[in-house]
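Each remark here refers to the structure printed beneath this line.
The complex is shown incomplete by one protein chain, all other protein chains being positioned as in the whole.
This part shows chain A:
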Amino acid sequence: MTSEISTSDVLPMKMDDLFIIHLDDQTRLACLKDKTLLESLEAHQVEVHFQCREGFCGACRTKLIEGQVDYLTDPLAFIDDDEILPCCCVAKSDLKLKLGG
């Protein structure tokens, strides 16, 4: 599993500190528990549209297919039941996302 995580800079850390984000069948990314999901995605150069980074503009709206997230601030932008705002949440488990939807 470890070899499929695409960043080398997170390898020295214990696996306990990471969750895995699945973007599609090929792409798996390491996600730090203390970073917002948006920051984790950006660290892997994944382009996610964003504006306010505070949960009220809704620009980063993303479909969550599997997994759980915790919000750091209450999301004020409209999101559907199966959507999340990566700018203001952290992963609580491994995640399966659908970007650019």
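To be clear about the criterion, a contact is a pair of C-beta atoms (placed from the backbone, for glycine too) under 8 Å apart; a residue touches a chain by one contact, two chains touch by 3 or more; residues count from 1.
We adopt the following convention: contacts and distances are computed from a predicted model.
From the set "Alkylation response protein AidB-like acyl-CoA dehydrogenase", "Phosphate transport system permease protein", "ribonucleoside-diphosphate reductase" or "ABC transporter substrate-binding protein", the protein name that UniProt assigns to the chain left out of the figure is "ribonucleoside-diphosphate reductase". Hidden from this view is one chain, which touches chain A at 47, 49-54, 56-59, 61, 74, 76-78, 80, 100-101.
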